[in-house]
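Here the complex is missing a single protein chain, while all its other protein chains stay put.
Note that the chains are named A, B and C in the order they appear, and that numbering of residues resets to 1 at the start of each chain.
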Amino acid sequence: MGRLKLISKALSIGKVTEKYPFAPIEVPEDYRGKPVIDGEKCIGCGACANACPPQAIQVYDDVERGVRVVHLFLGRCIFCARCQDVCPVGAIKLTKEFELATPDHDDLHQVVELKLVRCSKCGKPFDTYRHLIQVAENVPPWERELLLLCPECRMEKTSEWRLWGCRK
Amino acid sequence: MVVEVLKGCKILRHDDRVTVAEVSPERAREIAKGLFNAGCYYSCGMGVDERPVNMRFAMYHVFNCEAERRHVILKLTTPTNELTLPSITPVIEGASWSEREAMDMLGIIFDGHPEPERLILPEDWPEGVYPLRKDFPYNKKLPPAKPKEGRKKPRPDIIEVPLGPYHPTLHEPEYFELYVKGDKIVDAKYRGFHIHRGMEKLAESRMTLNQVPFLAERICGICGCTHSTAYCQAVEDAAGIYVPERARYIRTIMLEIERLHSHLLWFGVACHLLGFDSGFMHLWRAREYIMDIAELITGNRKTYGINIIGGVRRDIPEKKKRKVLELLDLAEKDSREILDNVVKMGELKERMENVGVLPKKKGREIGVVGPVARASGIDTDVRRDHPYAAYGDLDFEVPVYKGEDVLSRFLVRYDETFQSFSMIKQALDNMPEGELINEDYEIPSFKLGLGVTEAPRGEDVHLVITWGENKVYRWHPRASTYNNLPAIPIMLRGNDIADAPIIIASIDPCFSCTDHVSIIDSENGRVLWRGSLEEGIRRVGNGKA
Amino acid sequence: MIKRSLWVFHLNSGSCNGCDIEVLNMFAPRNDVERLGIKLVGSPRHADAIAFTGPITRECLPKVIDALTAVPDPKVVLAIGACACGGGIWYDTYSVIGGIKELYKILKEEYNIEPPATVFIPGCPPKPEAIIYGVALARGMLQKKQFAQVYVEPEESLEAEKSRLEALVREAKGTRHFLPKIAVRRV
Partner (left out) sequence: MSLAGCIVNVIFAVIFAPLLDGLERKIKAKLQTRQGPPLVQTWLDLIKLFRRPSTTPSESVGWLFRLGPPIALASILTAFFFVPAILPDSMRFWGDIIAFLYLMTLGTVAVTLGGFSSGNPYAQIGSHREISLFMAEEFSLAFIIAALAVSAKSFTLSNLFPLPFKASSLIGALLFVVLVYVAGARVPFDVAEAEPEIVEGPLIEYSGRQLALLKLSIYTKRLLLFTVFLNFFLRGTSAIRATYYVIGLIVLSVIYSTIEASCGRFRTKDAVRFLKRFSILGALCWLLAVMGW
């Protein structure tokens, strides 16, 4: 009689129910919980936005205010940790936090605003200070010259060089 | 064998896994029939808008040839500026849905298709708009159009049930139509695809190559990992990417863990459908160990997110391995005890025996896969026939039962569950050291790749056409339920309609509840019932309607 | 009213099953939410709350609206998972309307129905415990922990960065120069 054995098994096991809302639970070491952007570390390079499958992180420039906005909408996040993989400075981390519920939709947003550098030639804001510092530190000194130019001006400049075959 | 059938066709690719041949439309039926007679069954079909490349539409038919351990892909192209292709459904029943899908999504017209009706797109989708064509933007939201007239004519003697397709057990919206005579089922028809989310289009437009594994994972919340593996394998196949040994072992482990969680879930649901709730609770308790393992290894209970092109993202270090083995032993012991006892319960067994019979021959024609095929005596398993990941190195048996009924499907899953436990242990023990991911690859432009995995429900086929610039040109996932669903009418036919829920559940459809049907009298075509299956059964069965 | 007893109607509007299974998992022995007085009911008429999973697909929209309006007011909506909270990975495709916000917009504009109280439970899928936390939040048993985070780069660090960048560029002046090498770097 299978059913009697099941009853005795249930009685021998007792209860397996957790106490959860009244007692915290343990999540494993590598749990993929709430992603948090560390504003201090973020350089606004946009690698996370490129990698994010649901476009939960979007990076866009607010030209009028001269800031780059890194906008994470947790409501759409699929907790894949791709942003953590690709972040060059480790600014975005998935924490062990899973208690994200909120009655207010606005609570699900994380915004980092970084000031933009203006192009030394045309004056258009084009990249964040932090990103440029990061780039400058990682290239040999002689490649740093064009850093303060926006992509268009940079292209213009390099094509000029190529045309003349030299720097001036 | 296969090569003989394909004589006279242009062979585009021929290696030890896949043969791709371009077939002229006139010879399509003849060659398809030839392949079927050579022991290949129809696996899936993909329509492609190839106009940016060569001004034509193409249809790829994939056949699985187990005897030669290869897949054969027939490519049919429309003549320039035309949309017509011959339908192979008259000779191969299994191709019906694939062709209807291509009709819906691309507007290819299949000559001689017996049932050219809309399959996938919603009822209010305007005529003449084909979302998978390259000139359709993926995020265009169209205003609803009037549904086509004549599909469902309301008549005063028809009982309409206004309740939406929702139901208290595991629910995904779906819809069946049963044709009955007395209380015997004569025929059944399926109308589903309520959850068409447009992901094929999404993959080829907004997403990059390495984002798609995460999309593929969300095809199904239960068997997502096998979809993402299949996608990665398809891209790796197209681009010839080497996957490190250790990565392949980790993929195998995750796939088997997924199979365990899915099978235990199914056993629970089957108990629930048979009214035995304690069984459901016990099995889900045992399943909780498996969920813990998944969480431990990947950081999430479901949607593991472990696959990426070229390898895997997370390692299983020694410490985790020991913990996993510990949990596995607990789960194995617990689930074996429970399942053994459940099988002994007479009334449950009685409701499964000789119910929902799918004859072997019919199953072959439709191309059923996975436990459904194996319960009908068809000896097929992708893991053995087309080894992928690390399955080639593992020692396992493929359970095959000849009962052809629901009980056989139960027993196939029962055997598979314990095979999985042993496979995970073998894989963990033999896992070689080394790299997790190979990132040194180039993606070729416009190249076809095929990825096949054995999902808990059967064979999953992913076809990918790559495109340079880190994009896919076309991605076609084919879930196993897609091939198994057309078998349901055959299983239902001739059965007592009271057994319909467990029959429908027995293929482990991705929607796990079995409700919302129309019961139609086969003699006068009157709709007797539309609503939940069970009431319909009572109502019609008791001669009330 | 819903403090000690909450009956939930589960509404799937096109979910991948992940969240559905986790909702069911709440009722399984490990989490057993029956101990909190939560019960899954089959009829929207009996429900006090709706467990909403999945993005709203085009085909499901009218059915979702029917089911939502069948629940007597006042009701609580639990938007479970990334799809219900914000449309998920497919939030902008042709056959997906979006998340629950878009549904409320349609309800407001076309049916003039005020949106019910909603608790958003992000996750893909959320752990059963995360859903229980959301329910406890809806009942006022716990405080919310999630707040919007806004970081604006402060002025003082900006100054430091400016000078650092200038220093780096100055360092470059006078170094030997070659034409920039053209190399493809994969991100």
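FYI, a contact is a pair of C-beta atoms (placed from the backbone, for glycine too) under 8 Å apart; a residue touches a chain by one contact, two chains touch by 3 or more.
The structure displayed is predicted, hence computed values, not measured ones.
J.: So there's a chain missing from this view; which of the remaining chains does it actually touch?
T.: If we consider the entire complex, the absent chain touches A, B, C.
J.: Any idea which of B:Glu30, B:Glu127 or B:Glu347 touches the chain not displayed?
T.: Looking across B:Glu30, B:Glu127 or B:Glu347, the contact with the absent chain belongs to B:Glu347.
J.: Among A:Ile7, A:Ile25 or A:Cys122, single out the residue that touches the unshown chain.
T.: Residue touching the absent chain, from the options given: A:Ile7.
J.: Quick one: say which of B:His272, B:Arg383 or B:Arg409 touches the chain that got left out.
T.: B:His272
J.: Taking the entire complex into account, which one of C:Gly14, C:Pro29 or C:Gly86 touches the absent chain?
T.: Looking across C:Gly14, C:Pro29 or C:Gly86, the contact with the absent chain belongs to C:Pro29.
J.: For subunit C, which residues lie in contact with the unshown chain of the complex?
T.: Looking at subunit C, the ones touching the missing chain are residues 1-2, 4-5, 7, 29, 32, 34-35, 37, 39, 41-43, 45-46, 48, 72-73.
J.: Against the chain that's been left off, what residues of subunit A make contact? List them.
T.: 3-4, 6-7, 10-11, 13-17
J.: Go through subunit B and note every residue touching the omitted chain.
T.: Counting only subunit B, the missing chain is touched by 159, 161, 163, 167-169, 271-278, 281-282, 285, 345, 347-348, 351, 498, 501, 529, 531-532, 534-535, 538-539, 541-542, 544.
Keep in mind that, in the parts below, only the chains that are shown with their structure count from here on.
J.: On a C-alpha centroid basis, what's the spacing between subunit B and subunit C, in Å?
T.: The separation of the two C-alpha centroids amounts to 28 Å.
J.: Tell me, which residues of subunit B touch at least two other chains?
T.: Within subunit B, the residues that touch at least two other chains are 206, 214-215, 218, 282, 285, 288, 300, 303.
J.: Would you mind listing the residues of subunit C that make contact with two or more other chains?
T.: Within subunit C, residues 29-30, 88-89, 124, 127 contact more than one other chain.
J.: If you look only at subunit B, which of its residues touch subunit C in the complex?
T.: Per the touch definition, subunit B meets subunit C at residues 121-125, 131, 136-142, 144, 162-168, 170-173, 193-199, 201-202, 206, 214-215, 218-222, 224, 265, 281-282, 284-285, 287-288, 291, 300-303, 439, 510-512.
J.: Mind pulling up the subunit C residues that touch subunit B in the complex?
T.: Those residues of subunit C that touch subunit B are 10-22, 24-25, 28-30, 40-42, 54-55, 57-60, 63-64, 66-67, 88-90, 92-97, 124-125, 127, 186.
J.: Looking at the complex, which residues from subunit C come into contact with subunit A?
T.: For this pair, the touching residues of subunit C are 29-32, 35-36, 82, 85-89, 91, 99, 101, 117-124, 126-127, 129-134, 136-138, 141-142, 144-153, 158, 161-162, 164-165, 168-169, 171-173, 175-180, 187.
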